[in-house]
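Handing you this structure, nothing more for now.
Every protein chain but one is kept in place in this view of the complex.
And then chain A:
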Amino acid sequence: MSFMHLAVAAPFAYAAIVPLLHRSFPRVHTGWFVLPLPVALFAYWLSRFAVVRSGVGEEARLSWIPSLGIDLSFHLDGLSLLFVLLITGIGGLVTLYSIFYLSKTKERIGRFYVYLLLFMGAMLGVVLSDNLIALYAFWELTSLSSFLLIAFWHQRERSRYGALKSMMITVLGGFAMLAGFVLLYIMTGTYSVREMIPQVGALASQPLFFWAMALVLVGAFAKSAQFPFHIWLPDAMEAPTPVSAYLHSATMVKAGLYLVARLTPLFGGTSEWFWLVSAFGLATLFWGSFQAVKQTDLKAILAFSTISQLGLIMCLLGLGSAALAFEGNVSDVYVLAMTAAVFHLVNHATFKGALFMVAGIVDHETGTRDIRKLGGLAAIMPITFTFAVVGAGSMAGLPPFNGFLSKEMFFTGVLNASRMNFFSMEAWGALFPIVAWTASVFTFVYSAVFVFKTFLGKAKPEQLPTKPHEAPLGLLLPPAALVSLVVAFGLFPDIASYYLIEPALASIYPSLLAPGDDFHVHISFWHGWTAELFMTIGVVAVGSLLFWQLRRWLGVYGRLPRQWSLNALYDGALEGLERGSARLTNAYMTGSVRHYLLYIFTFLIAVVGYALYRTGAFGAIDPGYPGYAPICIYEAMLVTATLLATLSVPFARSRMTMIILVGAVGYMVVLFFVLFRAPDLALTQMIIETVSVALFLLCFYHLPKLRKETTSRRFKLTNAVVSVGVGAIVAIAALAASGTNGFESIADYYLEESYHLGGGKNVVNVILVDFRGFDTLLEIMVLGIASLGIYAMIKLRAPRQVDRKGDSSNES
């Protein structure tokens, strides 16, 4: 148990006492009690900079299930540090924001902070775990707490829909990821990522390698809202805005990116990984930015924008993984792409968090998030407007904000990619800059929509539910902090590169770094008249034109997305699954006992028949087997008579005949027992047959109103076929078994010892009460229970309180 473990356990422990605090101090907003925790954790992680910067990192191990190789081993390196700072830093800001956002009287804030702290702890666990199973456990905990947070206003139907959808998709991805982890374990024999990395050389040639990679990527893509799993994120916008800002922009949706970056040393350098990650990232980038333009809800714009930017980072992670395929100076080109990925990851968390908070402020102060109703808020809310301009400027990639720098580096990355001549890039590489540039144009357009439609234009106060005014200081403070980071990283990018990016790169590329060496990342604001700059100028020019002419071409969306909608596919698939399973169940669960018996008997015939066939039992049947006892005429007559009596039972016209025929069969069984030298059996069988027949007749006498079975029965062909099949299978099994002699019987022991040990000459009786008396005891119990049951059935009558009307409708 190290301090690192305590730091991860703290949010969970705190979540347990928050409800107590909430109840004990109802007059204080519970958020104030929560706030110190992320702040303290942030300060703690900041203090670990020096350790991480030195390249050593920090590790701590806590035993969990040692016999299965599962432990809570945490490892803090550059990549983890970047994420824990994001999680605790933005966590603190979101907590502060939520104190002013959520009313302490109208909302169940006690619950809110429990879920939020659970999420924070789980997320810290995800980014610190070195053991893949522990990572998976924390991963699912983030899915679960995210589910709870999305459905925080659970009385709303849309919230429940969104929560369920995100749960379904992320948990589906999580299962795929678990399967991928297990495959990795099969290949390497360890769950620890750090112990897997030295085995990379042997890993890539394993047959399971590709499947492990694909399954892990399904998990990462589902969590990080990559195409085509992105559909849950826009519906998760039903969550309270602090949740959207925290989970669905800065932290949880980056868990997939974290996983891809974390496993890059394992999978990177192969063409499959390169193509899957970068192509899906590029597709997501384009699709998200394209869809964002048509949204009319502020948070929906931001949701699709998040999808698009996550795609951008994913694409860069894919491009950057190519560095592991090369050595020396060639790889530097791709290291640049990875640098851009990490840098943009940080940038996106800052500006997207700020923009979500801006959207929340607008919602809070005007009562709506619909851009068709909003407009002209710049004069009323100047501070919020400033934040929006900075955030959206950074999102669109304009100077002097940090988004500009990472977008330039992104363009450099895709331009380099288009010049690659491996991984069959020569054929497809040209697509990268084209798609990336187009997506950037759309990004510019929706960023402009976000700012201009909300804050500029004509004010429409009559359409707003409440009279708009500037937000209180508490709501403005957290976005102010993020926005100042946006500007700071924009103007002084080397701060970010020194403290955050270089250590993160060192943990993504452990093999590229000589011991004691560092990556030296220098992000320059101005790098001359390069192709990237012209691309940015083109983005601004074309984007402005498109925004200016937005009305004219917005109609395109009306035609396109309906058919292409993945939501329709998801809803249809769920509905289809439900309908299909209902139809399947209704098809065989008919409620008729006869049908179930038919299934059971058919299955019996098929399975026993197949087993007999496989073991060659059919060949073992031999009518002239010398071990069989001889037949005399008397026995042959008895067999024939029994056969006739049995076979005529189904054809009996009245029930009376049928009962008497069954009785006849029973008495002939008595004769068989006599014949086969079993006097006790014969006695018992005779008595019991008599009693049974009497019972049958007695009940028959007492049921005079029974519909008489004098009508000829419907001959059911299936019944006949199945019952003949059962009979045939039993006969064949009997013949095959008796034709082959197995072991000697143990009967000799009983015959010899019956008198010595049991003191009786009737061996059957000695077995029943002496050798195997326990059976007899329980058999007596069976009879006792049966008689008590019969007594209870006849005597005990529940009062008739059942709704007879309902019953009779069912009977008819």
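As a working rule, a residue touches a chain if its C-beta (ideal position, glycine included) is under 8 Å from a C-beta of that chain, and two chains touch if they have at least 3 such contacts; residues count from 1.
As a convention for this text, contacts and distances are computed from a predicted model.
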item: Complex member absent from the view - protein name from UniProt, among "Electron transfer flavoprotein subunit alpha", "NADPH-dependent glutamate synthase", "Phenolic acid decarboxylase" or "Na(+)/H(+) antiporter subunit C"; value: "Na(+)/H(+) antiporter subunit C"
item: Among A:382, A:580 or A:679, residue touching the chain not depicted; value: A:679
item: Listed residues A:63, A:155, A:585 or A:745, member touching the removed chain; value: A:745
item: Residue among A:556, A:573, A:720 or A:757 touching the omitted chain; value: A:720
item: Touch residues of chain A, complete complex, unshown partner; value: 591-594, 597-598, 601, 623, 625, 627-631, 635-636, 639, 642-643, 646-647, 649-650, 655, 658-659, 662, 665-666, 669, 672-673, 675-681, 684-685, 688, 691-692, 695-696, 699-700, 702-703, 706-707, 709, 713, 716, 719-720, 722-724, 726-728, 730-732, 734-735, 737-738, 745-747, 750-751, 754-755, 761-764, 767-768, 772, 775-776, 779, 782-783, 785-787, 789-790, 793-794, 806-807, 810-811
